[in-house]
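Sharing a structure, written as structure tokens. Questions coming.
Note that one protein chain of the assembly has been removed; the remaining protein chains are unaltered in position.
Here the chain labels run A and B in written order, and each chain numbers its own residues starting at 1.
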Amino acid sequence: MEAQDDSAQALKDCAPYVKFAKLDELLALGRANSLWPLTFGLACCAIEMMAAGASRFDLARFGAEVFRPSPRQADLMIIAGTVNKKMAAAVKTLYDQMPEPKWVIAMGNCAISGGPFVFPGQYAVIEGVDKLFPVDVYIPGCPPRPEALIEGLLKLEEKLTGKRRWPVVKSE
Amino acid sequence: MNLITPQPPGNTPQPVPASTPAAAAAPTVASPAGQQSAVASKPPAALVPPPPAPVLPNPLAHLSLPFRGVDYAAKGYHAEATVAPDQVVSVAEQLDKEGLSLDTITGVDWMAEGQMEVVYDYFHPAKALRVVVRARIPRDNPEIATILKVFPGANWHERETHDFFGIRFLGHPNLTPFLLPEDADYHPLRKDFAQ
Partner (left out) sequence: MIAKEQLKTEISADGAPRETFVINLGPQHPATHGVLRVKMTMDGEYIVRAEPVCGYIHRMQEKMGENRTYAQFLPNTSRIDYLSAMTYTHGFVGAVERAAKLQVPPRAEYIRVITSEMNRISSHLVWWGAFLLDLGGFTPLLYAFDDREKILDLLEGITGSRLTYSYFRIGGVYNDIDDTFIQGTRAFVAQMRPRLKMYRSLVTDNIILRKRLVEIGPISKEMCRKYGATGPVIRGSGVPYDVRRVEPYSAYSEFDFVIPVLDAGDSMARYLVRMEEMVQSLRIIEQALDKLPGGPVMAEKIPRVLKLPAGDYCYAVEAARGRFAVRIVSDNKEIPYRVKLRTPSLSNLSLFEEASEGMLLPDALALMGSLDLVIPDIDR
């Protein structure tokens, strides 16, 4: 009995210093804080993605600055730009080559729904990348600001862990 | 979603009509003297014919090619010529000797006239000289010789024109789709293209 009380007390004492969690939560936290994006800039949104990775907006704060060129080493595909019918096969191949668990962020209006390039009689653009595979987060904009990309990343982290790392910024 | 909203006729102000290319290029414009009214009230602007366009100097007059001088400020090029389709290669050779560079090759689909127009743009890298060469080919069998041997840069321009219009460039080694998918069998910039 005493030994149990002691160990219970010991748990309480070290609670501020040692976190105990279910393994799932731990894995989710690890995954969310170290999302490795695939370098997949297709068009204009790619420049804003690069700006998000540069010093002012700094994706490194969220653990996501390690852009991997190879899909085998990435777990997040940020589709930044228009997906073409010619390119669709390559995008699908890249998605299939990524190992599970993997997530997709559709950045920009083109990736969400074809963007400004949809018109009656259009022959080349895939109207939204969710016609090819499931998308987790949609970031609208043409192009979205780097802050919007960061917000999308935080939303994805919230989807993974159930908690938001940073409260939503409310405008005054 | 059709973004072009038709405007009701009659209440849209028109810009001042510029002189048409035919008028600018013709040597003289005969302004019928009878229309100049001697009545004190000024005739409305639309009835007074435009003043005869000045004959512009042809910067390529020393070549025996049908070039016409064009008003650069109005059109953006200095000389133009309409040639027969079998002359485009010799025109390209002569312009190459003049030191011009190939700007672009494109097509225009004049479906109503049953013709396609192949437009060659050239520019000079040392002086202000932009030259346009046009050739019309029948729409149902659009073929024209390639100028690849003169200007290797024509390779991609001709492939793109073939992609968009279906114009066959005879002698081109690789007329496969350039901007369209490899298995594309449609020509999207034709006026009768429907998805």
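Rule of thumb we're sticking to: contacts are C-beta pairs under 8 Å (C-beta built on N, C-alpha and C of every residue); 3 or more make two chains touch, one makes a residue touch a chain.
This one's a predicted model, so the numbers in the text were calculated from it and none came from an experiment.
A.B. asks: Looking at the full complex, which residue from A:Leu27, A:Met87 or A:Leu132 touches the chain that isn't shown here?
C.D. replies: Per the contact definition at the top, the residue touching the missing chain is A:Met87.
A.B. asks: For review purposes, identify every residue of chain A that touches the missing chain, sorted by number.
C.D. replies: So the residues of chain A touching the missing chain come out as 38-44, 46-48, 50-51, 54-56, 67, 69, 81-82, 84, 86-87, 90, 94, 116-117, 119-125, 142-143, 145.
A.B. asks: Touching the absent chain: which residues on chain B qualify?
C.D. replies: On the side of chain B, residues 3-4, 7, 12-18, 20-21, 73-77, 99, 101-104, 106, 108-109, 119, 121, 123, 125-128, 130, 132, 151-153, 155-157, 164, 177-181, 188-189 touch the unshown chain.
Note that only the chains that are shown with their structure count from here on.
A.B. asks: If you average the CA atoms of chain A and of chain B, how many Å lie between those two points?
C.D. replies: 49
A.B. asks: Please output the residues of chain B touching chain A within their complex, sorted ascending.
C.D. replies: Going through chain B, the ones touching chain A are 1-3, 180-182, 186, 188, 193-195.
A.B. asks: Could you pull out which chain A residues touch chain B in their complex?
C.D. replies: Residue positions touching the partner: 85-86, 119-124.
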